[in-house]
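Here the complex is missing one protein chain, while the rest keep their positions.
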């Protein structure tokens, strides 16, 4: 994949050491003259700090996740020092979804980019254990068949194995052609939307598939707002993480991409505005920061 | 003092700028909580059930509703948001009592009048107030509760025509908050008609505060008098050589 790639700054992807050295100062990259940029009519997007043609990003992201699918949890544990489990638990408990005992309608969940299924199983478990809900259904959608296969494998060891309550779908989150309009009650996406080629299209699709009254919840890495803490966090993520990826998974490229893609993701306010732009009603201040803003949960409601 | 017909004021207040309302009733959360508070809290209390019932009334699904309140609101808790709605809505109501309060002769009477109105506005939900207070003092909610309490005493002070410019500003608000909390606790066990014992209790507490304020002012007067005479004494000694 490296040969086809040209960066804004003119680096090649395989020149990883160079890109690593200057990755802390992303501003220098984005302001350097664009020597090799594509023609004006071909659209580009970010892949980490690199600028790539839009049609290319999907393949690149697929490459990253195919290569990490089997030890995806190890990777997340490394990246967040295990905290991502707490964040996910927090999301599930506070969403507090499930058919209440005196209610008639079961819920239709949709977990996007949820290949390995931890959010999906967590939501179903919560509904079952807290509200005795054994009717609500879950659709797990992911663009990557390798990640889905991993999820299906894990599903076998849950109470939902071979049950009609859960199904796995290979779907592009920006389009989701197999999911009808106004059909879902809860749309969750955890650490996935960052990898979309066109984030706004993904949000618009989320709005399309949700029923009126449906809730959109997104857990994603975000920006640390306190400058001093941000400096420490940056130092950690740009120097230590790719090295740990190299040591633990022997896959520096993928980890470097993940770190850079976090940095490129819009900050809390901007992302909340994108959610509004998709048509959602955003309650309160629109997001909750987790661990100083290393991650954030964004909420939207389709009215 | 500037007077305006309809207003809900908080924080920096300018007659040339529109005020930010205490409750923005165009917001979905506020609509839902308002419905829950007026229709269901008197029966069901300050809990999720009331909000779920209100959600059904508004054709919303109670099964996925918690996410609306539990991430982005100040307290991040559905029941506590309902309690905060109770506090804000009743604080906003005080604006309506201002004209009546302005007819009263002095500041102390206006404070008593507004406190009385605020306490009596608790009556529809008084049987659930104990639980609400329990929620308010939980460590995770204490910040929000104290903030609302301060805003209440600030509003009452402002509406009653407080013009204190120094430390009295603080002592007045702290003692008002104290009076209000004590009276509310008294109210929980008050079975008298129209809560007249609570009102009596509140009046006694305000009397105490008035005495304290008088004592403070007298002390300052005494201190300035003494400073004057000391300096004059020194000057006369110097003049004598």
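A few comments on the model shown:
As written, the chains take the letters A and B, and residue 1 is the first residue of each chain.
Throughout what follows, a residue touches a chain if its C-beta (ideal position, glycine included) is under 8 Å from a C-beta of that chain, and two chains touch if they have at least 3 such contacts.
The definition used in the following text is that contacts and distances are computed from a predicted model.
Per the UniProt record, the chain missing from the shown structure is "5-demethoxyubiquinone hydroxylase, mitochondrial", taken from the list "5-demethoxyubiquinone hydroxylase, mitochondrial", "U6 snRNA-associated Sm-like protein LSm4", "Recombination hotspot-binding protein" or "Large ribosomal subunit protein bL17m". Displayed chains that the missing chain touches over the full complex: B (touch as defined at the top). The chain that is not drawn here is touched, among residues B:74, B:130 or B:161, by B:161.
One chain of the complex is left out; on chain B, the residues touching it are 1-5, 9, 11-20, 107, 154, 158, 161-170, 217, 220-221, 224-225, 227-228, 231, 235.
Here is the rule we go by: only the chains that are shown with their structure count from here on.
Taken in their complex, chain B has these residues touching chain A: 27-29, 52, 59-74, 76.
The touching residues of chain A, counted against chain B in their complex, run 94-100, 103, 105, 107, 185-186, 213-215, 217, 281-288, 297, 299, 301, 303.
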